[in-house]
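The complex appears here without one of its protein chains, the remainder shown in place.
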Amino acid sequence: MSTKGMFLAALGFFLSGTVYAQEPVELRFLWYSDGNEGEVMADLLARFQEENPDIKVVLDNVAYTVIRDQLPAQLEAGEGPDLARITTLKDLAPHWLDLRDLIEDPAYWEENFGAYLDWMRPEGSDMIPGYMTQLTITGPFVNRTLFEQAGVELPGEGATWDEWATAVKQVAENQGIPIPLAMDRSGHRFAGPAISMGAKFIGEDGEPAVIDSGFRAMAERIASWHGDGIMSPEIWGSVSGATLRGANEEFANAEVVMYYSGSWQISQFAETIGDAFDWAAVPNPCGPEACTGLPGGAGVVGIKYTEHPEEVAKLMDWLASEPVLKEFYERTLFLPGHAGLAKAGLDYKSDNPSVKASLDTFVKEVGKLAPLANRMPAWDWANISYAAIITRLGQVVAGEMSLEDAYDRIEDDIDQQVSEAKR
Amino acid sequence: MTGVLAFITRRRGGAGWHFTDVLAWIWLLTGLVLMFGPVVWLGLSSFKTRAALSEFPPTLLPYQTRMVEVAGFDEPLPLYRVRAEDGTERLMVQIRRIGSMAQMADPETPGETVRVPLQARDPVRELQLATENYTEPFERLDFLRFFYNSVFVTVVATAITLLVNSMAAFALSKYEFKGRTAVLALILATLMVPLSVIIVPLFSVINGLNLFNSLWGVILPTVATPTGVFLLRQYMLTIPDELLEAARMDHASEWKIYWRIVLPLAMPAVAVLAIFSVMWRWNDFLWPLIVLSDRELYTIQVGLNSFQGELNVQWHYVLAMTVVSMLPVVAIFAFLQRFITTGIASTGIK
Partner (left out) sequence: MPHREASSSLSGILLAPLRGAMAIVDIPMRWVQRRLGTGGVAAAFLAPNMLIFGVFVLFPMFLNVLYSFTGGGALYLDSRVFVGTEQYETLFECRDYLDPASCREDRFWRAARNTAFFVVVQVALLVAASLVTALVLNRKMRARAFWRAVFFFPVLLSPVVVALIWKWILQRNGLLNAMLSEAGIEPVLWLVDRNWAMFWAIFVAIWAHLGFYTLILLAGLQAIPAVLYEAAQMDGTPRWRVFTRITLPLLWPSLIVVILLALIRAVQVFDEVFVLTGGGPGSATLFLVQYIYETGLAQQARNLGLAAAASILMAAVLIVLTLVQLSSSGWRERKEKR
């Protein structure tokens, strides 16, 4: 090459180098929102970008179904965003970025997020994939105003499912409410009460052993409650397959006396119910074995295929730091997935007395979780089991199938899917 | 007045009412109620606030509780009509609700509060349009961007569709060649493949062609509509072959024949296809959802979908933006309608 050519080449290289160095790294953050968490996160990210001008974060606030349906396909193709907020943490665990060597202080992460790390990584791994944006717990809400107007006393802590069923039926009859008891159409909601009744779910070898006496006890109750009019077929007996059908709108419209769902509804109820009636979360009803709900939640994870792992780790470190997380939880009204903050307590930003009381109740419920309930989110076959359970029990409620047949079908479905997954 | 009546009651045969006329009118009126009614319902509901939307039974018109400014309170208070025990009614504002009793007061004398049971009061409601349902998505969210993307996709896709489909229809209707039935059968076969069924293989194809996350990736796979080819073909079959023969004898090229004779004569069907194509591409949901990953590239339908979280649907935005998303399609339909009416009668060759 002539000297002129070499000079030009060097110039070009130098220029491109400087141009390149000035370009901020762009991170794509896939997110979904149920309430206001999208706005809160956008706020926080704006602050992060001010402090770190060399990193640009684009928050892709999409529908939940995009994350559920589209992201797995992208991940399997080795593509995807740089970070994402996910609920199916365990199922997609092989795609998460191990932050252990990239973050400032792994010990901080272990200490505060340790309990939940197993929920987001493959069995036996010790990677640090991310943190929980919220901890959720299943549990019941009641319409206190209806109880008051009916003159029925609210069953206290330690009340059994049967006692609650009688109480809500009384209230509903007195007040003319169409749905005394509603439960989200979901195997995940069913699991907590089933465990309270003694269901074991997880067999000796970690394989599913779903149908046992505890399971039957709860399943029989669901079936008979539908028969007695304590539960209405329009929730469990409506859609098909494993489709989720919530009863939050019915509850917000004061058509339900007691609604078994979970802590994530609090922020939404504050907005949709307003002060139309008094509502509150109550402790999980009891069965012979426990009075437990089921924990869960969504987490933020880094994606393995990112081109900027160090920047992702930097962002994660900042987002997971105590002051930032504290602000996030307090503004979104989520239960903290951070051990330190959970112990210190949070000052939730809400004037609604129902909100504060309900959050307190759920925080207490965390301590009352049965050990088995805590294991479920980390269990490989949890989601497969839930899908099979709700599909078949939904058919029972719709009058398509008997309970005995449903038990057989549930076991068959789970076997079939487990063996498919293992191929 | 008689002129108007004459317009409305024009019917076949001109003289007396045939029973088919009566039936026809009944059909039209039933159609009006059934087809328009629910859509009017959609329009009215789009002006309701989120809280009003989840109310049952639903009110026909968008109502909100009247709020009144009261001395001594920062926020306006809701106004209620209260039935006292002696049967009289008073208008009072509600200061707060405790359990099943409400603390209420006359707006003139806010200091004197009275406790009223919840059942004894009804809200004073007035007609109010929640226009923020329409403005907020454009201001706070990227709806204008989505709108632009949808327009781009729709216009480009429709243009390509009309061209490509009519070319194929022309070939299939005016030429005899080996394998014609095979091609027809193949096109038919593509009709039998609903998108929801080939999502995963399609995703790998798109990825392989590098069309992922691009508006062209949304456009290209959708333009070869089998319905369009069939529609145009059936119509082109009715175009007399003599026309083409005459042109060929005048030494016109096949392309000229297609462009100058067949296409203009097929205008009614082309207009119909144009309407359909605009509608399909505008309402396409699953496909753009699969292809697009960056929010800036979202089309309107995909953007609408983003108002749904896992456990929560923001109906008020969904409804309002649905109404907005309907407008362009309706406009195109209105514009292209007259092309459908010009039948083959105007050409009269024979």
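Observations
Residue numbering begins at 1 within each chain, and the chains themselves are lettered A and B in the order written.
As a convention for this text, contacts are C-beta pairs under 8 Å (C-beta built on N, C-alpha and C of every residue); 3 or more make two chains touch, one makes a residue touch a chain.
Here the structure is a predicted model, which means the values were calculated and not measured.
Contact with the chain not shown here comes from a single listed residue; of B:Trp17, B:Phe36 or B:Trp216, that residue is B:Phe36.
Across B:Phe170, B:Tyr298 or B:Tyr317, the single residue that touches the chain missing here is B:Phe170.
The chain that is not drawn here is touched, among residues B:Leu61, B:Ala84, B:Leu144 or B:Leu186, by B:Leu186. Across A:Arg68, A:Arg216, A:Lys326 or A:Lys356, the residue that sits in touch with the chain not pictured is A:Arg68. With the whole complex as reference, residues 7-8, 10-12, 20, 24, 27-28, 31-32, 34-36, 38-39, 41-42, 45, 56-58, 163-165, 167-168, 170-172, 175, 177-178, 183, 186-194, 196-202, 204-205, 209, 220-221, 223-224, 226-227, 229-231, 234-235, 237-238, 243, 246-247, 250, 252-256, 258-261, 264, 268-269, 272, 275-276, 279, 283, 285, 301, 318, 322, 325-326, 329-330, 333-334, 337-338, 340-341, 343-345, 347, 349 of subunit B touch the missing chain. As for the chain not pictured, it touches subunit A at residues 68-69, 72-73, 76-77, 88, 91, 178, 233-234, 237-243, 245, 255, 383-384, 387-388, 391, 394-395, 397-401, 405, 409, 412-413, 416-417, 420-421, 423.
The definition used in the following text is that only the chains that are shown with their structure count from here on.
Centre-to-centre separation of subunit A and subunit B, using mean CA positions: 34 Å.
Residues 28, 32-35, 58, 60-66, 70, 73-74, 77, 79, 81, 87, 144-145, 148-149, 246, 248-249, 252-253, 255, 264-265, 268, 271-272, 274-275, 278 of subunit A are the ones that touch subunit B when the two sit in their complex.
Subunit B contributes residues 50-51, 54-56, 96-97, 99-100, 118, 200, 203-204, 207, 212, 289-290, 293-295, 305-312 to its touches with subunit A in the complex.
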